[in-house]
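My structure is below; once you've seen it, I'll send some questions.
Omission of a single protein chain aside, the complex is shown with its protein chains in their original locations.
This part shows chain A:
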């Protein structure tokens, strides 16, 4: 998706420079809005389909249900009045989610929940019992050590396992 964004951006700036030069020369000052389209009404929503697609509770409820029927996936205090660092937390969260997705590939049953308590970074994950417990412990040790080295803060993983993905409904 990022590649698409990048190429469309490049194309659009080229287009803009051509068009705006033409426009300016013609004494016309209408500009073109050229960011990529971010569809707020399509993000994090799984659309109703034939009825064969299994969906977890997290996936079934749409973003406007956050705070009403869903909780938050990332908990930190940067969004409070007078606190800063919100953007950095977001970037860290994105990295951590991709890291967990890749390290425990195919094992994640649901989204990773990230909690920050003071300096401590707690990553809560629900896993499918796809690997042996000893393999899980190896990956946990690896993740904890690498992330704590990377972010220079203590990292803790709280893991829970389920036999298979918990289906809420079929869409």
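Quick note on the criterion: contacts are C-beta pairs under 8 Å (C-beta built on N, C-alpha and C of every residue); 3 or more make two chains touch, one makes a residue touch a chain; residues count from 1.
In the analysis below, contacts and distances are computed from a predicted model.
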{"item": "Choices \"Guanine nucleotide-binding protein subunit gamma\", \"Small ribosomal subunit protein mS39\", \"NOP14 protein\" or \"Protein transport protein Sec24D\" - which one is the UniProt name of the chain not shown", "value": "\"Small ribosomal subunit protein mS39\""}
{"item": "Contacting the left-out chain in the complete assembly, out of A:44, A:66, A:120 or A:146", "value": "A:146"}
{"item": "Which of A:55, A:73 or A:159 contacts the chain that the document leaves out", "value": "A:159"}
{"item": "Absent chain, residues of chain A that touch it", "value": "129, 133-146, 149, 157-161"}
